[in-house]
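Complex shown without one protein chain; remaining protein chains in place.
Chain lettering (A, B, C, D and E) follows the sequence in which the chains are written, and residue indices restart at 1 in each chain.
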Amino acid sequence: MALVKLANYADASPEARAVFDDIMATRDTDYINHIWRALAVHPPMLKRFWGQMKEIMINPSRLDPLTKELIYLAVSITNDCTYCINTHTAAARKKGMDDEILAELNEIVALANAGNRLTSGLQLEVDEVLDQRQRSPKWKAARSARGKKSTRTTTRKRQTGSVASQTMASRKTKR
Amino acid sequence: MALVKLANYADASPEARAVFDDIMATRDTDYINHIWRALAVHPPMLKRFWGQMKEIMINPSRLDPLTKELIYLAVSITNDCTYCINTHTAAARKKGMDDEILAELNEIVALANAGNRLTSGLQLEVDEVLDQRQRSPKWKAARSARGKKSTRTTTRKRQTGSVASQTMASRKTKR
Amino acid sequence: MALVKLANYADASPEARAVFDDIMATRDTDYINHIWRALAVHPPMLKRFWGQMKEIMINPSRLDPLTKELIYLAVSITNDCTYCINTHTAAARKKGMDDEILAELNEIVALANAGNRLTSGLQLEVDEVLDQRQRSPKWKAARSARGKKSTRTTTRKRQTGSVASQTMASRKTKR
Amino acid sequence: MALVKLANYADASPEARAVFDDIMATRDTDYINHIWRALAVHPPMLKRFWGQMKEIMINPSRLDPLTKELIYLAVSITNDCTYCINTHTAAARKKGMDDEILAELNEIVALANAGNRLTSGLQLEVDEVLDQRQRSPKWKAARSARGKKSTRTTTRKRQTGSVASQTMASRKTKR
Amino acid sequence: MALVKLANYADASPEARAVFDDIMATRDTDYINHIWRALAVHPPMLKRFWGQMKEIMINPSRLDPLTKELIYLAVSITNDCTYCINTHTAAARKKGMDDEILAELNEIVALANAGNRLTSGLQLEVDEVLDQRQRSPKWKAARSARGKKSTRTTTRKRQTGSVASQTMASRKTKR
Partner (left out) sequence: MALVKLANYADASPEARAVFDDIMATRDTDYINHIWRALAVHPPMLKRFWGQMKEIMINPSRLDPLTKELIYLAVSITNDCTYCINTHTAAARKKGMDDEILAELNEIVALANAGNRLTSGLQLEVDEVLDQRQRSPKWKAARSARGKKSTRTTTRKRQTGSVASQTMASRKTKR
């Protein structure tokens, strides 16, 4: 069931058909999952989400396919997404996940959810020696590099006046 | 601050620069927000996320720009995302949100979060007369349409044997 | 800091002042927390949220005041709400929470968050013997009781035709 | 199904009946949704939640009815509330939502959820030029306005002593 | 249903059986809930989660059994965990929860979820007089107490050099 009609190949728009073709070719299958048939209700949405999924999850990258599925699953479990947990458990099993790794994954997810709440409930401050945040360097406008004279700046910049006064203001309001 | 170094135009890769150029042109500004400078740590990620943001939030569509910002804000408030609440409140104000609409938005978001929990805590079943879910039509493989003979089917189809036995099985396990 | 200007008594509207007065009288204090001063940006919102807080959290009820605060805190910790965790920890301490109870609360919250994910990740079905959900009795319209002839029914009722056919349909689509 | 017995008009308490009557009159229907019949298990809860829903979602306000439903839906989707997604999709469709707007809504919700995590995962700091938070003005007690001499102040005020020393203290601990 | 096979006593490993025995003895029952039978897929996980549940929720402590169940339920409702809501509603009813307390619990949970979002959406800063966070005292290494000469310090300590320079640095970067 779904809140929109699931498309079939025969009644799909040309734009949706092109995506269905790419899915079937990429995955070497004749079957299209519900998610793609539902997204076909708005073909640009189908194209965008499939594009992301293919580039991020399927195309080769630094992380191996199983690790990517485990990360996807960890999020889906935390969000309690029944559809995603089932489909990505199927995908992870194809890539080598067995019951023991499934158990490990779930226990890490449970532990992290517990740890997240403990640090929140106790309102912990990040240890200085572990703080990974780096101070943000100021944005340097791309004027010369872009080879054109900028005629517009952001609103507040104008309000605070000169570069010098803004620097002073930023020092005071920093948090 | 951020967990990665925020890029400046001068030190950005050509791929990242192209996105920065598009952002500045699309928004008619010389300023690039932290989010884009951080995503530049991995240019394909910057390109993908900006592409989505532009196509979904900036390009003209059925929903007007203010409504789109209010929806984005409703999610960001529910997820308690400080960065997003600030930047999209700024964007919504530019598009016409005043204090009263901000108040209305917040009250609807609060009410919906309350209502979501009440229906969960009481384990409510959707009223038949309001159930919006439609029965999913079975997927029809695209064989003839694609003009090639498929040689592969999904794993479980093979396991359950003939089409007839699968139909029977599906009738029993339907939920 | 806040996204709206925090009101002071002197510049508040009469409707907001009436709520401020009720807060100060109910709590026997001259101090008004940020939340109320911010909600005053839209007085009906201030009135509604204070009304709920007073009736649910402050007025005497079956649950004692400390238990109510612990429940409020459990939710706020799960949602990682810094403002709420601080203000309701303060409230709970006034009502008797010490460090040991604070620790117990946090450990239960962490355990529940872990348990919630384990059952989700493993896609557990509720044990029949523990299932607390009761079958919903059909709604009986209030016609005679309200002493008027109804001239309108919901849309789908009309579509499915007679009461008899709807009953049959509901039997089939029940889940 | 539900964790409490759904009330029918005939067996509802007078207080619950009064709310049922108001719902049927306001919505011009003879049908009462499960949520209201379940909340009738505790009539003050029914009265409060219906009161909120009517004042915030149904009574005319600055935002139009469809926009309000889209905001409510955006939250319900983010929280994965099956009951709310179905009932408010039905409500939004009545107010003009078609499949294309439904698709747009879902894609904005998905994008916002993605964006919320990116800014969190990268630990982004709000851009100074976009920071919408205003410094909170100190609370000014309402003594003269309320026409009585206050005899009680908050605990910490006493500890930090004079107004002058508190101002100094606040400067140091500000974050 | 579940993503792993639910164990029965006869086919459980000795380590899992020992936990099953402890559950049945502790709860004085012959019935084992789905959660424990599923966790038996990885006995160390079963042992760990049951150990936590027993020590935190079942063993006597400062909070009474009903209050502990209400806190567990408040989290499970906020996370919309169907399995947990059903099983812990059953447990809470055994410990004295009736429909009215169930209603109160749900209304507090709903109110807290609403309040959490209001403070987030308005980006409220904690009132100084309510701020419960205490400044963290610096860690004092346990050298003498542990009776051995430490030969290793954390990385950043080395980078910032002497203790004096670190103290100065921490003063500047404190937030």
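Just so it is clear, contacts are C-beta pairs under 8 Å (C-beta built on N, C-alpha and C of every residue); 3 or more make two chains touch, one makes a residue touch a chain.
Bear in mind the structure is a predicted one, so any value in this text is a computation, not a measurement.
**Student:** If the full complex is used, which shown chains touch the chain that is missing here?
**Tutor:** Its contacts among the visible chains are A, B, C, D, E.
**Student:** With the full complex in mind, choose from A:Ser13, A:Gln52 or A:Ser136 the residue touching the hidden chain.
**Tutor:** Of the listed residues, the one touching the omitted chain is A:Gln52.
**Student:** Name, in rising order, the residues on chain B that touch the hidden chain in the full complex.
**Tutor:** 3-4, 39, 41-42, 45, 48-49, 79-81, 132-133, 136, 154-157, 170, 173, 175
**Student:** By the contact definition given up top, give the residues of chain D that touch the hidden chain.
**Tutor:** 73, 77-78, 80, 82, 85-86, 105-107, 109-111, 113-118, 120-123
**Student:** Pick out the residues on chain C that sit against the missing chain.
**Tutor:** Listed in rising order, the touching residues are 80, 85-86, 89, 99-100, 102-104, 106-107, 110, 123, 125, 128-129, 175.
Throughout what follows, only the chains that are shown with their structure count from here on.
**Student:** What chains touch chain B and also chain E?
**Tutor:** Touching chain B as well as chain E, we find A, C, D.
**Student:** If you tally contacting C-beta pairs, which comes out ahead, D-E or C-E? Let me know.
**Tutor:** C-E
**Student:** Where chain A and chain B touch, do the two copies share over half of their residue numbers, giving same, or under half, giving different?
**Tutor:** same
**Student:** To bring chain B onto chain C by a C-alpha fit, how many degrees must it turn, rounded to the nearest 5?
**Tutor:** Rounded to the nearest 5 degrees, it is 120.
**Student:** If every chain is reduced to the average of its C-alpha atoms, which one ends up farthest from chain B?
**Tutor:** When every chain centre is compared against chain B, the largest gap points to E.
**Student:** Mind checking the centre-to-centre distance between chain A and chain D? Centres are C-alpha means, answer in whole Å.
**Tutor:** Here chain A and chain D have centroids separated by 27 Å.
**Student:** Taking the mean of the CA coordinates per chain, how far is chain A from chain C in Å?
**Tutor:** Each chain reduced to its C-alpha mean, chain A and chain C end up 31 Å apart.
**Student:** Could you list which residues of chain A touch at least two other chains?
**Tutor:** In chain A, 3-4, 48, 80, 85-86, 106-107, 110, 123, 132-133, 136, 154, 157, 175 touch at least two other chains.
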